[in-house]
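Let me begin by presenting the structure, written as structure tokens, before commenting on it.
Removed from the display is one protein chain of the complex; every other protein chain stays in position.
Moving on, here comes chain A:
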Amino acid sequence: MTATQEPILTAADLAGHGVHGDDPDAQGKFGIFGGRYVPEALIPALDEVAAEYDRARNDPAFLREFDHLLRTYAGRPTTLTEVPRFAEQAGGARIILKREDLTHTGAHKINNVLGQALLTKRLGKTRVIAETGAGQHGVATATAAALMGLECVIYMGAVDCERQALNVARMKLLGATVVPVTNGSQTLKDAINEAFRDWVTNVDRTHYLFGTIAGPHPFPEIVRDFARIIGVEARRQMLELTGALPDAVCAAVGGGSNAIGIFHAFIEDSGLVALHGYEAGGRGLETGEHALTLTAGSVGVLHGSRTYVLQDEEGQTIESHSISAGLDYPGVGPEHAWLKDSGRAVYHGVTDAEAMEAFALLARTEGIIPAIESSHALAGALKLGRELGPEATILVNLSGRGDKDMGTAMKYFDL
């Protein structure tokens, strides 16, 4: 390491308005998607967050502090790893992983969390709440809260508490209160409902540290900007490693934060770099037990945002299913809805079985145990490689590590 390091993230990376031409408008809209569909009581808090974020991202001191945390606490930049033995199953295409699994706490979620935790302090709030599915966002939030001395309450569906029990224990050890949510589908969707109920009640001292690029404006924009570091680094690293841009970038899509994080730096490389998002196909589209929001959903409003939603003909949310808690969500970030409709990104489904096969394959061929969420992107890359052939180079966002998934893996593979 040299003393005069370039900052990982520059002001231009965050001060996106006008620079990238793909920021939401003043109402938080990406085309027809996004906006704010929330109780009026929350509007002042959302305005406050938006205004403070606008100041922060133009403040060199904030950028320096964020950069410092990313470097010395989260462990950035994360490396690229080429996985040739795994790629043998992908028609011989080159597959290169962006190793978000190597960050502190083990998933890409830490990037957004550190940014928003700094924002929380600027807002003068002393308490953070968050929803979590896989528990990775909850763990990251509990971690940042411990680091910065904030009170922390995590809402987690009761079903998810069980399948991600290890992460529940981690959050508790870090000093957070974990509230199991027992209504509705008892997964991520219901955890978000409960977190909103807490926020509207305690908003004067509480920041809702939202974990993905869904929800009301400005969350989709803020979470994206703090996750952009993934793609900013990966684009530079790809050019260094291969001398060229990848032909395709693959990422798993739950709410969409890791996918937008890696996609965003490549959006302007239209015609050169294809963007592929992989949603959870669960037990298969035909069974109705899936989380194929972009692939099989319709446009509606969920959790404060207009986007694609799994819903029936009367607008009732349909419960999603996925073996991976982090993808088990019937909504998706509005920016992905926009990228889908504009055709800049394409979205596909990967079933539970396909994801688990890729999960095991990466472990056996490369000695890397991925999160089951990330395994959906790996399975997608296997298929894509076979389509594109041996000349292709595919960049995959390995959004997290699989330690948290050992319970599920033990059951699934009878280990």
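One rule holds for everything that comes next: a residue touches a chain if its C-beta (ideal position, glycine included) is under 8 Å from a C-beta of that chain, and two chains touch if they have at least 3 such contacts; residues count from 1.
The definition used in the following text is that contacts and distances are computed from a predicted model.
Student: The hidden chain: which UniProt name fits, "Multi-component regulatory system-4", "Amino acid ABC transporter membrane protein 1, PAAT family", "Cytochrome bd-I ubiquinol oxidase subunit 2 apoprotein" or "Tryptophan synthase alpha chain"?
Tutor: In UniProt, the chain that is not shown appears as "Tryptophan synthase alpha chain".
Student: Out of A:K189, A:H321, A:H348 or A:K383, which is the one that touches the chain we can't see?
Tutor: A:K189
Student: Quick one: which of A:L166, A:V179 or A:V203 touches the chain that's been left out?
Tutor: A:V203
Student: If the missing chain were put back, which residues of chain A would it touch?
Tutor: 27, 35-45, 183-184, 189, 192-193, 196-197, 200-201, 203-204, 298, 300-304, 309, 311, 313-317
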